[in-house]
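Here is the structure we will look at.
One protein chain omitted, others in place.
Take a look at chain A:
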Amino acid sequence: MGLLSVFFVCLFFSSAFAVDRGNFKTCDQSAFCKRQRAFKPGQSPYRALLETLELSDSRLTLQLINDNNKVHLLLELYRLQGNMTRVKINELKPLKPRFEVPDVLIAEPPTEPLSVLSKDDNGVVLSLGAESQRLIVSARPFRLDIMEGPEVLLSLNSRGLLAFEHLRLRKDTNKEEDGLWEETFKSHTDTKPNGPTSISLDFSLPGVEHVYGIPEHADDLKLKTTDGGDPYRLYNLDVFQYELYNPMALYGSIPVMLAHNTQRTMGIFWLNAAETWVDISSNTAGKTVFGKMLDFVQGSSEKPQTDVRWISESGIIDVFIMLGPKPSDVFSQYASLTGTQSFPPLASLGYHQCRWNYNDQEDVKSVDQGFDQHDIPYDFIWLDIEHADGKRYFTWDPHKFSQPKEMLQGLMDKKRKMVAIVDPHIKVDSGYKIHNEITSKDFYVKNKDGGNYEGWCWPGNSGYPDFTNPEMRAWWASMFAYDQYEGSMENLFTWNDMNEPSVFNGPEVTMHKDALHGKWEHRDIHNMYGLYVQMATAEGQIQRSGGAERPFVLTRAFFAGSQRFGAVWTGDNAAEWDHLKISIPMCLSLGLVGVSFCGADVGGFFKNPSTELLVRWYQTGAYQPFFRAHAHLDTTRREPWLFGPENTALIREAVRQRYALLPYWYQLFFQAYRTGMPVMRPLWVDYPKDTATFTIDDEFLIGSDLLVHPVTEEGSRGVTAYLPGAGEVWYDVHTFQKHNGAQNLYIPVTLSSIPVFQRGGSIIPRKDRVRRSSACMENDPYTLYVALSPKKFAEGKLYIDDGHSFNYDTKKEFIHRSLTFANNALTSRYLY
């Protein structure tokens, strides 16, 4: 412990309340990014060898040659069902196989036939499915254009930035350029036995001015151009006290970008798990509104265009182009590739009370009683790392938590649940069962020399299980069995933190890139380590109930596909107003790329919130998908009743509003599970033609029917909410006052205000009898809030099941009905 705390002082003390940027690489400090970014747009050295074209029913292959070095690449093109195109580029004959990301796609995506419309010396024109879409392969220089009618939707390599560093032998390298075979950052040297392996490709999006996605960044919803600064970085990192409004990497990475204009929404899914940088430029960036107007009036305007360039350190180019055209089409296209949001247990949509750390069983009990005394509902109480015996996960501190089952039973008696943390770093300790089994089964990640990789984390010296190994994951899952995980019960769930993975003494606080996962380098798989941890943990929870019960697992690190395994939060934020504000675009960005179950630590993790900030955060969090309060070990206690009766009442009211709306949240999560539609979404998703919505990220929709504009300004006396939809109406859910759509509405606010509006034309189911936990409300009546459209019409959906098991799926035990109010009558009809 002494050593550990000394270490912390070194690592963290100098950086009080701001990220230490020096700990993390800029593009210039990352050799491959610097190398790739040095290539400027221009004539591509790549040429398509049309004579090598082969077309089977749905697969087209074609060789490319780099005229500078004569290296051949193999291009594969697929037309996928559901209006998608897949482009794969690999070396034709690599010295050894290059890494291709497994386990992210839910299945090999089904294809559709491709046909050649025309072919000459300059290129090939392919027909894409039944639409009027065509794919044009130009030979010299090589480029791809996807067209619909006369319009170019998207072009690849149009700026000539395709760059594929082929595998080579060190002796064949002409000059020893810096960073090709070795790279040092701070005190860490990355030996690169495979030499340079990076890849890059550019995409041009004519007619597009708005791009979104590629989380996780603490930045606005609409992505910014990166000219003159660093690209957006995707590299899962444990960033201590992260800063806002910049492109630095954070805990998770989802390499999916959405492009939107009034006509169409498209998506680019870059399936690569290595360190990735994304550059964005735009020909309209920096132009004033007046300038754009002038262009329009004079007709001299060049078409707006956004150019994007992806750069990854290793692996292959494997891109899915999702062609929409509607936002909902892109969501279902992406869902068809990587799966949908897991359908969570109903209780997990309730309120979660967390703190690092509840001290002991007595503390847990008194907090639990505190909620009852103050009549505030909650469903889950959480235990952070201090609950385990010396940070040995799957164990309990013998003094503070000596009777875990007694504690869990106490919660169960109140129909409540608990989450205990299980991190992926394992204390190296020969007296620790988990460590011994992993060692004996040889399941640890290896260092470059073949020994077990060791690094520092919470328990001190730790090993890192190789979660990329399916046998390791199966064993890990088996550790959640009730007879393995001593003291666990069916109301104990799991939280996977530090799974970037966080290595306190590693480069950029993570694992060395030359560490080995079987035959692959950590470099290849880095961004999906966290996904595998959550996958194995969720599987463990399913298995312990014999496949009957839904799991609940929260993760900090994530990748494309993580939505299938549980919830995500935005990591270690701070008790500051800007952090409250950023929680909205951060969760909106995640929702756009599949992860609906998102939340931020209510109250802010670091530092102590003012009472006003705490109240406002509860009011905001109550309307975000994952609703959990959390606090750092060094903060003062902040259970909702510690700030005087007025504030307790304000927080109680916010939490009660959440519980009353649980039927609506549950129904939306069911839709998300079925269709991939985000639960919490930007306004433009439902109003894709309304340009006024394109940059809004201080308000959001829950489903299509609730619009929320939380108060996120200190001392606010009013907010201006944009109510979209010309000809539509919105009702204030608290006063039932009606407002017209397509207007900026000024709403005076007091400390008790949470501006929320229900869309006219919708029916929202609620349970107005709010009780102390969601399970207590199971048999309560539903109240339908029918908000009529100007045409006196409304519709909605209701979904009911047991709230916790897989019976909705395995036995089809559920009620799913569509509700319609028309001609002064409410009717309902069966939905599958």
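FYI, contacts are C-beta pairs under 8 Å (C-beta built on N, C-alpha and C of every residue); 3 or more make two chains touch, one makes a residue touch a chain; residues count from 1.
Note that contacts and distances are computed from a predicted model.
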item: Protein name as given in UniProt for the chain not displayed, "U6 snRNA-associated Sm-like protein LSm1", "DNA-directed RNA polymerases I and III subunit RPAC1", "Glucosidase 2 subunit beta" or "Trafficking protein particle complex subunit 11"; value: "Glucosidase 2 subunit beta"
item: Residue, one of A:Y731, A:F757 or A:Y808, that touches the chain absent here; value: A:Y731
item: Contact residue for the chain not shown (choose from A:A474, A:A548, A:L633 or A:A822); value: A:L633
item: Residue of A:H210, A:R616, A:R772 or A:H816 touching the missing chain in the full complex; value: A:R772
item: Residues of chain A (touch criterion as defined above) contacting the omitted chain; value: 9, 13, 16, 359, 362-363, 375, 399, 413-415, 633-637, 656, 731, 736-738, 760, 765, 768-772, 775-777, 779-788, 798, 821, 826
